[in-house]
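And now, chain A:
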Amino acid sequence: MIILKLANPVLAIVIAPFLLGVINRTKAVFAGRRGQPLFQTYYDIFKLFRKGAVYSRTTSWIFRTGPLLGFAVTLTASLLMPFGGLPAAISFNGDLILFIYLFGLMRFFTVISAMDTGSSFEGMGASREVTFSALSEPALLIGLAAIAKCTGFISLNQMFSTVVPGLWISSGAVLILTAFALLIVFLAENCRIPVDDPNTHLELTMIHEVMVLDHSGPDFGFILYSAVLKMWLLGQVIIGITVPIHTHNIWIDTSSAMAAMLILAVLVGIIESSMARLRLLHVPQLLIGATTLSVLALVLR
Partner candidate 1 sequence: MNNTADLIMIFLVLTNLMLLGLSRMGACIRIVALQGVVLSFLPLILNQWNFEMHLVLFSIVIISLKGGVFPWMLNRTLRELSIQREIEPFIGYGISIIAGTIAFLTCMWLSHRLPFPQPLMSPLIVPVAFFTIMSGLFLIISRKKALTQVLGYLVLENGIYAFGVALVKQQPMLVEIGVLLDIFVAVFVMGIAIFHINREFDHIDTDQLSRLRS
Partner candidate 2 sequence: MILALLLIPVIAAVLSLIIRNDMLRRIILILAAIGHTCVTIIAWSIEPAPLFNGWIMLDKLGLLFLTITSVLFLACSFYTFGYLAGEARNKKQVFEEETIFTNAPEAIFCACIEAFLATMTLVTVSQHFGILWVAMEATTLASAPLIYFHRHHRSLEATWKYLLICSVGIALALLGNFFIVIADTKPAAEGTAIVLNALIQEGHNLNIQWLKAAFLFFLVGYGTKMGLAPLHTWLPDAHSEAPSIISALLSGALLNCAFLAILRCYQVCSAAGEAKFCQGLLVLFGLISIAWAAIFILGQADYKRMLAYSSVEHIGILALGVGIGAGATFGAVLHAVNHSVAKAMLFMVAGNLIAIYKTKTTKEVQGILSVSPITGVLWLGGFLAISGMPPFGIFVSEFTIVKSMIEQGRIGIAIAFLSLLAVVFVGMSAAFLNMTQGQKNDNLQVKDRPAGVFKILPPLALGAMTLMLGLYIPPVFDRLLHSVASAIGGY
């Protein structure tokens, strides 16, 4: 069923920017403002695509490739994840490692296109990003490994389709530990508070924003798009564990998964509104804590 298999990437492209709108609206509600329109991210992306780009003379083809590659990578990754009742388009044994490494590839190109500009400012952001991702990748990998051990499959498609309420009753502790660890990884990878503030203008506190400062026009549009796609995909991993509804009816499963994603977005908005950003020196502790939770989930039986 080709249509069914392509539904996931299509859904991702269409609905992912809406998530960001929900998060921003939640933060606005908490702050007592009216906030941006829910579809603001779509407007931003279209606006950026219509603009022209400005390239610095010191950059090379790497700088131009980075954003495109990021977008391509996240699209490819969306082919690997199942969503609700929709199966993944491509699925083979061990595709969870490909999943993680695709994100690694995207991060690698973001970092080197940041360093390609030759500005020490972007270099600082790049070094911070690499440090934190070095600590969060083990958490993600071991967390997925824990789920694989729990369900007995090593393909993302099969892993998430077998997470049923029965599994929660028998291995509830493992799943809850993994869910917490993955939530922390979600916050770290998507540059949310408490790891990184997406609205900050202070150079001392930027991590992700500073890497993409020099991109403009369609490049920046692609970067924004790939960021929301990454959020969508990592969110799918979390709700894949926490919302084990598999009633074999596509409509019920998919709509419940969609509702869960929206609830996750609201939850992230609440977390962002109620916490302050951690001091940069304390972020490694948080990430190591996430890794430890994943290790615990892996070891317990």
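In this section, a contact is a pair of C-beta atoms (placed from the backbone, for glycine too) under 8 Å apart; a residue touches a chain by one contact, two chains touch by 3 or more; residues count from 1.
Keep in mind how these were chosen: all candidates are chains of the complex that A comes from, given by their letters.
All figures in this text were calculated on a predicted structure; none of them were measured in a lab.
The candidate from 1 or 2 that touches chain A somewhere in this complex is 1.
Of all residues in chain A, only 169-174, 177, 284-285, 288-289, 291-292, 295-296, 299-300 touch candidate 1 in the complex they form.
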